[in-house]
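For chain A:
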Amino acid sequence: MAKSNKPIIWGTFAAGGELVSLIMPVLILLTLLAATGHVPAIFGYEKLHAFAAGWFGKLAIFVVLFLSLWSQAHRLRITCFDFGLRADGLVAFVMYILAALGSVATVVYLARI
Partner candidate 1 sequence: MSDNRLAARQIELEVLRYNPETDQEPKFQNYSVPCINEWCVLDALNYLKDNLDPTLAYRWSCHMQVCGSCGMMINGEPKLACKAMLRDYPDTIRIEPLNHFPIERDLVTVADDFIAKLKRVKPYIIPGEKRVPTEGEYKQTPAQLKRYRQFAMCINCMLCYAACPEYGLQPKFIGPAAISLAHRYNIDSRDGGRDERQEEIATDEGVWECTFVGACSEVCPKHVDPAAALQQVKAASTVDWYLEHFMSWVKK
Partner candidate 2 sequence: METIQTDVAIIGAGGAGLRAAIALAQEAPNLRIALISKVYPMRSHTCAAEGGAAGVIKPDDSFDQHFHDTVGGGDWLCDQDAVEYHIHEAPKELLQLEHWGCPWNREPDGSVAVRPFGGMKIKRTWFAADKSGFHILHTLFQTSLQFPKIERYDEYFATDLLVDDGRCQGLTAIEMRSGQMRRFNAKAVIIAGGGAGRMFPFNTNGAIKTGDGMALAYRAGVPLKDMEFVQYHPTGLPNTGTLLTEACRGEGGVLLNKDNYRFLQDYGMGPETPKGQPVLKTMELGPRDRVSQAIWGEIQKGRAVKTDWGDCVWLDMRHLGEKKIDERLPFVRDICISYLGMDPVKEMVPIRPVVHYMMGGIHTDTKAATSLPGLFAAGECACVSINGANRLGSNSLVEILVFGRRAGLSAAEYVGGAKPGNDAALTAQADASQARIRELFMRNQGKESIAGLRKEMTDTMEEGCGIYRTQEGLEKTSKKISELRRRYKEITLHDKTNVYNTDLLTALELGNMLDCAEAVAVSGRERKESRGAHQRLDYTARDDVKYLKHSMAYFNGLESPRIDYRDVVITKSQPGVRDYSGAKK
């Protein structure tokens, strides 16, 4: 049996999982604060735009979105299997295409800022 090619994705899954676990709760907390009227300073357009315009900001945003997209796509693929959706090849294709599109979009939007 040939070696698997799952490691290609697993690297980003693992890195993404680590990052998501560390920062996702606090990010959600931030938007939740914003949504309930306690808008944090960073969400001011000027401030956030300036952050996203700097190279560090761009990199940070890209890394978070990229890793999160791929790790969640990978996990969703498995979740589908666990729920009994056995067309693993197809599911994987769809999930990874979505993650790839999201990644490209991230780059495009960042470039526009």
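Observations, loosely collected:
Rule of thumb we're sticking to: a contact is a pair of C-beta atoms (placed from the backbone, for glycine too) under 8 Å apart; a residue touches a chain by one contact, two chains touch by 3 or more; residues count from 1.
Selection rule, in plain terms: all candidates are chains of the complex that A comes from, given by their letters.
Quick caveat: nothing in here was measured; it's all calculated off a predicted structure.
Every option in 1 or 2 comes from this complex, but the candidate touching chain A is 1.
Taken together, the chain A residues at the contact with candidate 1 in this complex read 1-8, 10-11, 14, 78, 81-82.
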